[in-house]
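The complex appears here without one of its protein chains, the remainder shown in place.
Lettered A, B and C in written order, each chain numbered from 1.
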Amino acid sequence: MILGQNQYGKAETRVVRITRDGPTHHIKDLTVSVALSGDMADVHLSGSNANVLTTDTTKNTVFAFAKEHGIASAEQFGIRLARHFVTNHDPITRARIRIEEHTWGRIPTPGPKRHSFVRGRQETRTAQVTHDDGGWEVLTGLKHLTVLNSTDSEFTGYAKDRYTTLPETRDRVLATEVHAVWRHAAAPGTAEPDPATPWDGSYERIREHLLQAFATTYSLSLQQTLYRMGERVLQECPGIDEIRLSLPNKHHFLVDLEPFGLKNDHEVYYAADRPYGLIEATVLRDGARPRIPVDVTNLP
Amino acid sequence: MILGQNQYGKAETRVVRITRDGPTHHIKDLTVSVALSGDMADVHLSGSNANVLTTDTTKNTVFAFAKEHGIASAEQFGIRLARHFVTNHDPITRARIRIEEHTWGRIPTPGPKRHSFVRGRQETRTAQVTHDDGGWEVLTGLKHLTVLNSTDSEFTGYAKDRYTTLPETRDRVLATEVHAVWRHAAAPGTAEPDPATPWDGSYERIREHLLQAFATTYSLSLQQTLYRMGERVLQECPGIDEIRLSLPNKHHFLVDLEPFGLKNDHEVYYAADRPYGLIEATVLRDGARPRIPVDVTNLP
Amino acid sequence: MILGQNQYGKAETRVVRITRDGPTHHIKDLTVSVALSGDMADVHLSGSNANVLTTDTTKNTVFAFAKEHGIASAEQFGIRLARHFVTNHDPITRARIRIEEHTWGRIPTPGPKRHSFVRGRQETRTAQVTHDDGGWEVLTGLKHLTVLNSTDSEFTGYAKDRYTTLPETRDRVLATEVHAVWRHAAAPGTAEPDPATPWDGSYERIREHLLQAFATTYSLSLQQTLYRMGERVLQECPGIDEIRLSLPNKHHFLVDLEPFGLKNDHEVYYAADRPYGLIEATVLRDGARPRIPVDVTNLP
Partner (left out) sequence: MILGQNQYGKAETRVVRITRDGPTHHIKDLTVSVALSGDMADVHLSGSNANVLTTDTTKNTVFAFAKEHGIASAEQFGIRLARHFVTNHDPITRARIRIEEHTWGRIPTPGPKRHSFVRGRQETRTAQVTHDDGGWEVLTGLKHLTVLNSTDSEFTGYAKDRYTTLPETRDRVLATEVHAVWRHAAAPGTAEPDPATPWDGSYERIREHLLQAFATTYSLSLQQTLYRMGERVLQECPGIDEIRLSLPNKHHFLVDLEPFGLKNDHEVYYAADRPYGLIEATVLRDGARPRIPVDVTNLP
């Protein structure tokens, strides 16, 4: 028998960092999962834990770093954690930090106090930082961004076989729940990503490009819409080398109202849960090597 | 044996209604659950379905009504459905319609087209309309409205017994996920609610009052905050007679960083999932009879 | 404004109790939610916590009682907790303890050691004990018990209106996910339930009666099946006075295979998630007063 790829760490540590700037407070709310790899044959084969930094310690490190270094952004926090584990523990040669960020908006109140927040947005921002002796990889993403076009979508001209019954349509609702992961261009060699990277601004811009590409594409297929979304991000954001999108086709079926003597002129839809079409693809900058895994909905 | 309270109907019909006003489209997105009661002894005792309007028919009615009457608001749609079932089917003497409304915002795009939407807000708006020969009851509510104050909350002076270990605190994070249901004052006698009621505006106003009361109350206990939230809604909204709030105390524990030689001055918190405190109460206008059930998180 | 019904406590405390009997270990695994009521006007109106036994203390009490008294059964554990809170804290006049029990089976192994377990069964056993100066109420139940008959179910002779399209059927799949809550007959006066009640055996017997009634009833409607299930429990178990069942009709639609030149002779079904029929009813012993709430799926 051979021990293959292995990793371990504490998953889903929920850390909330409050920063007080007089009456104005700021909040960062993350779920952090650490996965470490390295010289771990002994613990698997004989149960010797000598090389094992415990998952409890990785959790403590998340909390301590939130205090010592603050959380400038999910990506920057992940970089710091990954560097720490690989640098300070000889048996550990690779660290992967996955982060979900939960977004809060402010509740505007009279007076100078600004310490009240409300969870906004349905989508979750994600980040993944991987560091080993080959260098660094930073992925950013989002999941559960639900969007819908009520027209400007058709679906015709597809292949047909014995099992095809779907009628063509020139006007349908197109709805999906965007899962996206994009990869930031690596620094030269094995250098650490530039700490001055404006990760939060980059996220907001890419989110907006995804929304705009979805909204303004006259869609002949969800694949085409997907490609436009990825293409737009790469065109507009030179720092991104690769993006993978996973778009469930959340079917909205026109309800047949004829039995009731009614005509349904693209007005009443049944929103189905399952089954759903699932359209997935990677779009790459010329010359970039694909590195984002195929099963993107699992990140993190 | 005796047959006690019984009801039946189709649950969770997902209906999406698109209205086209030239290039501007509007969307209403509801999950509708119908529960009917009446002269139903036979079907339980002998299996005779003669009095049973099938759950499939109740589903069809939801779709057909979305076409025939549109969806002005969740409450108005529920009123129309409830009236239909009780009026048009003799054996049915009571109808309860529960609705969840999923909110969409617009994706702003260049040009005149306005048919692109993004799911906003984490909370779900709820409505429940009940109609029988005693009249009408309309409840509106929301669930999963997550809010947090990073200061201006303390917890001291509580009862202590042999099992008490909690230290008092003068400064804590107060976070909760608001579940609220409020009851609209009934029309005189058994009259139907005024169709001109501005249900959507009312909802937005009450949501804002809940947020403001949460944000601006210096909290000595979550019970006190809860009461202020309910009180404010009743004070500001004369059309509301009763409100019930269910507030999980989403604990944010200050992480002990002393083992690492660090001082945690209200900066780093661990956000716990379970267990959680659960604070529930009804606030009533003077003279109002309590009618909202105790287990409010179940509505709908 | 008036403060109406209110309650508070710690929800979802996950307590696991191991008992070692030499090499044979036993396990009880509960999720316990405490809700206390009483003289709580002050904390709501002024924020004074003097009457408030903290939710943290109620959680500690759950753990301490698991040690001091063991967990003979969910019901017995709930009775002990309810009695404690009402008896030992003057301001508290009512306690409701809700418990979910997670079932473990043994993994049979060679040798004398018996300390290995595997989670069995999909359903969760539930219990609710309520105690105030009016006495005691004990409810037991289960949820997510999924059952299916592949024949011996028909659905015909139902009422039809303009919106009815469902064809009658003489042979369908009948599937549901049983949610049930039954009420144990109260002891005379305000006496505490007999501690010698064999709660675990009672649960197993009632679960079996529900399964048998479902399996052996030739069904003309799900309502009829529901009534038979409740009736059987009351007939066979004299200690039960009332039972409420909530049965989602988990539709299995016969797939239309004719477009592919195939005949579907009750062989291939599409199992739908939503919408679903929802059939709910209470069955009572003659003379019993209905006390189980209508929204039974919320228990606990």
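We adopt the following convention: a residue touches a chain if its C-beta (ideal position, glycine included) is under 8 Å from a C-beta of that chain, and two chains touch if they have at least 3 such contacts.
Owing to the predicted nature of the structure, the values given are computational and were not obtained by experimental measurement.
S.K.: In the full assembly, spell out which visible chains the left-out chain is touching.
M.R.: Looking at the complete complex, the unshown chain comes into contact with A, B, C.
S.K.: Which is it among C:Asn49, C:Ser73, C:Gln128 or C:Asn149 that touches the chain not included here?
M.R.: Considering all chains, including the one not shown, the answer is C:Asn149.
S.K.: Out of A:Leu234, A:Val255 or A:Val268, which touches the unshown chain?
M.R.: A:Leu234
S.K.: Where the complex has a chain not shown, which of B:Phe63, B:Trp104 or B:Tyr163 is the residue touching it?
M.R.: Result: among the candidates, B:Tyr163 touches the missing chain.
S.K.: Considering the whole complex, not just the chains shown, which residues of chain C touch the missing one?
M.R.: Contact residues on chain C toward the absent chain are 13-20, 25, 27, 29, 60, 63-64, 66-68, 104, 107, 109-110, 113, 115-122, 145-152, 173, 211-212, 214-216, 252, 255, 257, 259-260, 262, 264, 266-273.
S.K.: Provide the residue numbers of chain A that touch the chain removed from this figure.
M.R.: Residues 1-14, 33, 35, 40, 43-57, 59-61, 64, 88-89, 91, 155-161, 163-166, 219-221, 223-224, 226-227, 230-231, 234-235, 242, 244, 248-249, 274-286, 288, 290, 293-295, 297-298 of chain A touch the chain that is not shown.
S.K.: Go through chain B and note every residue touching the omitted chain.
M.R.: Residues in contact with the chain left out: 162-163, 165, 259-261, 273-274.
Just so it is clear, only the chains that are shown with their structure count from here on.
S.K.: Taking all residue numbers at the chain A/chain B interface, are over half used by both copies (same) or under half (different)?
M.R.: same
S.K.: Averaged over CA atoms, how far is the centre of chain A from the centre of chain C? Could you give it in whole Å?
M.R.: 38
S.K.: Could you tell me the distance, in whole angstrom, between the mean C-alpha positions of chain A and chain B?
M.R.: That gives a centre separation of 30 Å.
S.K.: Out of chain A, which residues touch more than one other chain, so two or more?
M.R.: Within chain A, residues 259-260, 273 contact more than one other chain.
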